[in-house]
Every structure is written in structure tokens, then in C-alpha cells.
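Note that this complex is displayed minus one protein chain, with the remaining chains in position.
By written order: A and B. Residues from 1 in each chain.
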Amino acid sequence: MKLYNRGIILAGIVIFLIAASFPFWYGKGRAVSPPDLKLDTPAIERLQEKLCMEPAPFMRANHMRLLNDWRDSVVREGKRTYTAADGKIYEISLTGTCLKCHSNKDQFCDRCHDYAGAKPACWNCHIIPGEVR
Amino acid sequence: MAPTRRKFLQIAGIAAAGLVFPPLAKVLDSAQRPGTPTTAGLPPSVANTGSPLMAKRWAMVAIAGKCPSGCKDCIDACHRTHNVPDFGNKKDDVHWIGAEKMTHVFPAETHPRMPESIRDLSVPVFCNHCENPPCVRVCPTQATFKRADGIVMMDYHRCIGCRFCMAACPYGSRSMNYRDPRPFIPKTDPAFPTRTKGVVEKCNFCEERLAQGILPACVTACKEKALVFGDLDNPGSDVRRLLNEKYSLRRRADLGTGPQIYYIL
Partner (left out) sequence: MLEKALKGSRGYGIWVALLLLLTGIGFFFYLRQLDYGLGITGMSRDVSWGLYIAQFTFLVGIAASAVMLVLPYYLHDHKAFGKITILGEFLAVSAVIMCLTFVLVDLGRLDRAMNMILHPSPKSILFWDMVVLNGYLLINIVTGWTVLESDKQGVPPPTWVKPLIYISIPWAISIHTVTAFIYSGLPGRGFWLTAIMAPRFLASAFASGPALLILFCLILKRFTRFDAGEKAIQTLAKIVAYALATSIFFVLVELFTAFYSQIPSHMNHLTYLFRGLEGHNMIANWMGVSAVTAVIALVLLIIPRTRTREPILALACCLVFLSLWIEKGLGLVITGFIPSPLETITDYIPTGPEIAITIGVWALGLLIVTVLYKIFVAVRTEK
């Protein structure tokens, strides 16, 4: 079987393979270790039991989904409280509840988001406490 | 993975239960006279929010005759509370409350032989939180919607900035963020989010304050007590009392939108 336009096809395959594998060889040898998140804010220090609303593994995996649910719950349903799995009730507020403990947004939120390449749009509207002009 | 997923489902289940069984606070509230501050018990962890104000149908009466000429107290208070930018030009202008000439607000209800004191009135104009809002009907993403208590809300997370609602609103109550508003906010209040460029915004009847048990910013800011806010479905409320006593007007009521801002001269 004869392959027509052999040169063009082979060149195209090579270019595709280079482009598709770009992230792998570009980042090779530059392993970046996961960031060490700071949990030593004054508010957290004061806590007797150092626990978030939900267990840390759950928060780590699902905080974005939880925040999306919170957003819809407040804005669209007017429901402003959240009942955690252990029955405790919290006010639904990104800046008021989450950032009350995690007041070090740059050390806590940003480090991990930068590492993961996540760019949440929260702060385009919501105001980081203490960052008011 | 497995425990995390189980946990998530657990929580989702609780959240779903919360939807089916109305929270205790709501049940207690409905037993009370709507429109008055409620004392329904919220857990201590949310005590800072006060007791939410609830109503079946929020409405406002504006006693325009009380408005001193040039007074902008309600506008300033609203715009400060909600981080409304001041672009300083008419093209990019964003406002939630406006002050307009009586003859422009009520073109069909005024005529040249009226006393000048009436024709020259400066009338505050708001979102009318219509009973039958055209903006809600036209929104292609349900970014604007009507709550059960009558407040026409904007979900700034969802708005795509198509501005169909601005064309649909017969009152000119909506503003577009043609530019990034943040640099133009005179003094940012951290308690309320700003908006981004490219979304439409408008008056929200201070739903965030009602949830904390406080009356709208414009109402509390008015020294003349020209703005009265309350539950239209509650015969004992101040708005109902005023509407009972005085002749009132609504903007372009002929359009069938059911505006919920009532004007008394």
C-alpha cells in the first residue's frame, strides 16, 4: 500500500506528538513539592479542637463544590445557614465564616491554588478581609 | 476515596433533608406576624446575624412630597452599602437609586397646569420589584429571578451581560458594568461584594440587610422618613396603613408589571 503525501503526514504526526507531550517534557526535572499550608492563624490557634466544619479530607476534596452549593443556597434560595455532618450550624459566608479562621488567604488559599493552577474567581467580587482601600 | 465519598453523600443527604423539611427558624417565623422583626431562634453560632425580617410580599411606599430638593441621602446610603461605583460620567453610569423629575417619572399623571411644587419634585426611583417582572421573563440564564417574598434578585455569579433585561425593564432601573467597577468605588464596604465588569446590577431591596434583621439602607438613611418599607400582605404593616389612607401612584402600572414601589405625593 502506498502512502500518499508521506512527508506532510509524517511531519504532522511528529508536530502533534511534540505538542501533545509538551507538558511532560517541559516540566521534567522540575518537580515542585506540594505547598505546606499554614494553619496557624490566631483564630485557629484559639480553637480547642482544631477542626474545620467538615473533616479536613472532605474539605480538601470538596470545598469548591461546597462553596458553589453555598453560593446558590444564599443567593437563589435565601438560605443562610449550613448544617454540618455533626449537626453544628454555621452561617454561610465565604468572608465571614471561612476566612474568619483561615484569615491568611495568601498562605492558605492561594498557595494551593497556585500549585494546582486553579484560578477561582471568588475575589473578583468578594472582598478579602483587611484588604479595603 | 471511599470514606470521603460516603461523607459527601451523607452531607448531601442532610442538605436534601434541609430542603424537604423547612428549617425550624422558618416555621417559627411563619407563625408570627410577617413584616415585624422575628425572634425565631437561630443557633448562637449565627447570633451575629440578628433575626431576619421576613414577609410574604415586600413593598415600599415613597412619600415623594417629603423629599427636600437636592437631597441624596437615600442614594448615598444605598450606594455606599452596596459598593456601587461612581464613574462620574453618564455613559458608564451605574446606580441603584436615581432621582428624577416628577414629570419624567410620571409623564402620564402630570400636566403643565399642576402646581410647580409638584411638577418640580425630585422623585426617587428604584427597581420596582415587579409582581410580574419582564426582566425575569427575558433573562436567558435565570440570573435574575423573583423570590417568594417578591424581591427580584440578581445572581451576579450567573449573569452573562447580554443586557436583555435592560431592554425589557420599562423603568430604566438596571445598570450595566461597562467597565471594571472596583477602581471607581469611593469607599469599599467589605461586608458586601463588588461586581465585575460585564454584569448587570440593580437594587436588591437590601435583602442582605433584611436577612440580618435590618431595614433597607435607603429607609434608615432618610431623615424625612419619606421611605416606608414593609409587608404588603400584612394588613397591619406601615405600608398598608399608608396605602389605606392616601391616594398612591405606581409607575406605568398600565403595563401590567405590578410595580411594588408606591408613590404618595
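Here is the rule we go by: a contact is a pair of C-beta atoms (placed from the backbone, for glycine too) under 8 Å apart; a residue touches a chain by one contact, two chains touch by 3 or more.
This one's a predicted model, so the numbers in the text were calculated from it and none came from an experiment.
All shown chains touched by the missing chain in the whole complex, by label: B. The missing chain, though absent from the display, is touched by one residue of B:Cys74, B:Leu121, B:Ala143 or B:Ala226; that residue is B:Ala143. The missing chain, though absent from the display, is touched by one residue of B:Lys197, B:Lys223 or B:Lys246; that residue is B:Lys197.
Of the options B:Cys162, B:Ala191, B:Leu215 or B:Leu242, the residue whose C-beta touches the omitted chain is B:Cys162.
The chain not displayed touches chain B at residues 90-94, 98, 100, 103-105, 107, 125, 134, 137-143, 158-164, 166-172, 175-180, 196-200, 252, 255-257.
Methods note: only the chains that are shown with their structure count from here on.
Centres computed as Cα averages put chain A at a distance of 33 Å from chain B. In the complex of the two chains, the chain B residues touching chain A come out as 3-4, 7-8, 10-11, 14-15, 18, 23, 25, 42-43, 45-46, 48-49, 52, 145, 147, 149, 153, 155-157, 187-190, 193-196, 207, 211. If you check the complex, the residues on chain A that touch chain B are 54-55, 57-58, 61-62, 69, 71, 75-76, 78-81, 83-85, 88-91, 95, 121, 124-127, 129, 131-133.
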